[in-house]
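All protein chains of the complex are present and in place, except for one that has been dropped.
Lettered A and B in written order, each chain numbered from 1.
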Amino acid sequence: MGCVQSFRDLCDRPKNTNVRISLPAVCFVWQIAMIILFGVFIRYDEESDTHWIEHRKAKNISDIENDFYFRYPSFQDVHVMIFVGFGFLMTFLKRYSFGAVGFNFLIAAFGLQWALLMQGWFHSLDYTDGKIKIGVESLINADFCVAGCLIAYGAVLGKVSPVQLMVLTLFGITLFAVEEYIILGLIHARDAGGSMVIHTFGGYYGLSISWMLYRPNLDQSSRLQGSVYHSDVFAMIGTLFLWMFWPSFNSAITDHGDGQHRAAINTYLALASTVLTTVAISSLFQKHGKLDMVHIQNSTLAGGVAVGTAAEFMLMPYGSLIVGFLCGILSTLGYIYLTPFMEKYLKIQDTCGIHNLHAMPGVIGGIVGAITAAAASETVYGKEGLANTFDFEGSFKNMVPTRQGGHQAAGLCVAICFGVGGGIIVGCILRLPIWGDPADDNCFDDEPYWELPEEEECIPPILQYNNHMACKDM
Amino acid sequence: MGCVQSFRDLCDRPKNTNVRISLPAVCFVWQIAMIILFGVFIRYDEESDTHWIEHRKAKNISDIENDFYFRYPSFQDVHVMIFVGFGFLMTFLKRYSFGAVGFNFLIAAFGLQWALLMQGWFHSLDYTDGKIKIGVESLINADFCVAGCLIAYGAVLGKVSPVQLMVLTLFGITLFAVEEYIILGLIHARDAGGSMVIHTFGGYYGLSISWMLYRPNLDQSSRLQGSVYHSDVFAMIGTLFLWMFWPSFNSAITDHGDGQHRAAINTYLALASTVLTTVAISSLFQKHGKLDMVHIQNSTLAGGVAVGTAAEFMLMPYGSLIVGFLCGILSTLGYIYLTPFMEKYLKIQDTCGIHNLHAMPGVIGGIVGAITAAAASETVYGKEGLANTFDFEGSFKNMVPTRQGGHQAAGLCVAICFGVGGGIIVGCILRLPIWGDPADDNCFDDEPYWELPEEEECIPPILQYNNHMACKDM
Partner (left out) sequence: MGCVQSFRDLCDRPKNTNVRISLPAVCFVWQIAMIILFGVFIRYDEESDTHWIEHRKAKNISDIENDFYFRYPSFQDVHVMIFVGFGFLMTFLKRYSFGAVGFNFLIAAFGLQWALLMQGWFHSLDYTDGKIKIGVESLINADFCVAGCLIAYGAVLGKVSPVQLMVLTLFGITLFAVEEYIILGLIHARDAGGSMVIHTFGGYYGLSISWMLYRPNLDQSSRLQGSVYHSDVFAMIGTLFLWMFWPSFNSAITDHGDGQHRAAINTYLALASTVLTTVAISSLFQKHGKLDMVHIQNSTLAGGVAVGTAAEFMLMPYGSLIVGFLCGILSTLGYIYLTPFMEKYLKIQDTCGIHNLHAMPGVIGGIVGAITAAAASETVYGKEGLANTFDFEGSFKNMVPTRQGGHQAAGLCVAICFGVGGGIIVGCILRLPIWGDPADDNCFDDEPYWELPEEEECIPPILQYNNHMACKDM
């Protein structure tokens, strides 16, 4: 008890947002570590090495059958989602756009390097020479891995320092790689678009951290916790790039051929359906039927999350529409009822509402995936198609769809456990008063961490001659 | 006469913008209808079905020859044009950015589902099992179909309710699918980039609706019908994404190989040429040679519209430049002379100037297509190339280029008739006073349909201590 008390005392010391030593130190140390580890472990894979020409001739295939041409367009779309999509989605706060876009940029750039290593050790270590061989699929997986941490950032947006974010990312990537290995490798669940692996994990990870970092007096100083007209338009850039490129996200690492094709179609349809039910619920629950930008910016994306696991299955076009339909409703209701409830009673302050956009739809996606897998049959998939889609080969040669459904459900549980458990531990670490996080009064404000351009004040013309200029310059 | 009068009286009742019942009702009813119809009719096509692996082996082809890899990058570019391009292009109004981006999002998401069904029934119904088989080309066509309605939205931007927009879209997609079937299927005209099918139809459809919805007293309350500095920069995001990805638009559904390659080159060149003549005319017709953002945002795109039909033909690089050259001039002159003329004398209020950007360049595109087709010869195209480019096979095996030119011209006429005729009918329907459209005073304002963030007022420092903060927050 005394121990907990002294930990609390330690954590409640006055805040100092000066990160002039800690931030550069962390960046340099980690980047140098990355260079050394990359030097020891990481090499080009067969398809990106200059020896490709020999392999190509030996296999008698064309250059176009290099995996690069199967996946690079999807990779670039995913890349846009990570940096512009997530970055701009969080610019909605009136005075935290630099932090939203800039810190998103920082932690994504750091995270993807660490992800290449962690995922490499677990998934693509070449035991003949002890090296990790990377290619375009590794880059996509690294971006996916980073997505989990960016989701978590959404829950603590505006309340943490960049140093805390880097710690959050370092642990987040590590947990992600382990969890992913368990779910995909050991349990042999399928999760093309990462409903479980990325969204469920990332969502609960962020929410648990936010719970540990609860700020009881934040309400009273939240004059900056809202949007202005232009910041909402900036946020729509993020929303739309996420929405448009989500079919690429869910299809980026699925099987060549029909796998990528089907995943893109299912995601496209689920997202379209979500938009309509989001608008419907948003309008229904507001005075005069006015739409709320928070819902349009976020809930319209829930269908893409929820269709992630099942996107490569024979979910059928109408199945995708149904998933999107439900998620639009649930996600929007989550913003209306659940977010205030969580803040008031569960002490979870969720700045971007990631519970409604990622955690809950992620769980739905896991369940939809389990059901769809369990219901799979040779009649629908064809004999080869079934084995191909669910990867029933090697030690899983005798797997059957119903059992696969159980494995899918087990995977979902692992994702939730890692998210909640990891979040609580990392949250405790982040409560230490050494990370330079802002005081309640400085939350949701770029001022502590960014040199802001001088704003010319708006002074009435009777007091100053160049009033017109002053206002124009804004 | 009495009937017309009573219709007018009915339409001129006081406006009520409350859409709390109608908007959710329409969204839910239509989305549920979509789910049922998709369940009955829509299935994956051969290339996105798990049976692909069998077909692939039977045909002895590689995964990379799945149509997905031919068209998916272009599809994503088109998708960006539909949602970011059209959406942000319309954000130029100082106080209608939410409506521009948000309603564009809503009707596009709805429209593409209905388009998959309508186009499916006409084009890709599998008579063996009565199902529509969809693949990536269907998604592109659905996006194209939606584009026609988004063009029409440009004419009525800021003057209609979201419910009206959904009605406009429902009828627009339906008319589009019929018109497209007549032009491409029955008349056998070629229209790769949709100069006729998309732009001419969409343009005249929107203009006719705007004509039916004429608001005589709009001028007097148009304080919001202009841009501000930042809204013009937002609009440039839309312009540039449309401009950059137009080569993908015009080449998305052309023939594999040289067809897509040539369409992209022609469009790239036509657009480059348009930019220069747009700047020239804009500068020439303003005091001191200053450029007008309206022209730069819109007329620079006219070349892409006008080269749509002929993009896949042997238009030749210089031919593309000439088309772009003329369209830049005509479109900019349209903004300077024609739009005010149309508003004053023809009672057509065209908010975005779609006549100059879509309708007129679309007609030019149809004419250019007819001439280029009529002038085609085996000398230039090669024997196989000619048959291949113009699809002279099956029942059109004995078609000759000159006759194809006539068919192209006939297709253009059909597009105009469907646009004008359909627009007048739908415009009448939209005049009914049940759709929640805004009063003249509320036009071009997001306030009636959106929860707006509170703007902190700008109060002089002598009156309030936190003036600096107030202004900063803007």
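Just so we're on the same page, a residue touches a chain if its C-beta (ideal position, glycine included) is under 8 Å from a C-beta of that chain, and two chains touch if they have at least 3 such contacts.
Nothing here was measured: the structure is a model prediction, and the numbers come from that model.
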item	value
Which of A:224, A:237 or A:348 contacts the chain that the document leaves out	A:237
Options B:25, B:178, B:237 or B:374, residue touching the unrepresented chain	B:237
Residue of B:321, B:336 or B:354 in touch with the missing chain, whole complex considered	B:321
Touching residues (missing chain, whole complex) on chain B	61, 64-65, 69-70, 73-74, 77, 94-95, 224, 226-230, 232-233, 236-237, 240-241, 243-245, 247-248, 256-258, 260-262, 264-265, 268-269, 271-273, 275-277, 279-281, 283-284, 286-293, 296, 300, 314, 316-318, 321-322, 325, 380-382, 384-386, 388-389, 455, 457-460, 463, 472, 474
Touching residues on chain A - with respect to the absent chain	17-24, 27-28, 30-32, 34-36, 38-39, 42-44, 47-54, 56, 62-64, 66-69, 72-73, 76, 79-80, 83-84, 87-88, 91, 95, 97-98, 101-102, 105-106, 109-110, 112-113, 134-136, 139, 162, 230, 234, 237, 448-455, 458, 460-462, 467-468, 470-474
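Heads up, the rule we're going with is that only the chains that are shown with their structure count from here on.
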item	value
Distance between the centres, which are taken as Cα means, of chain B and chain A, whole angstrom	33
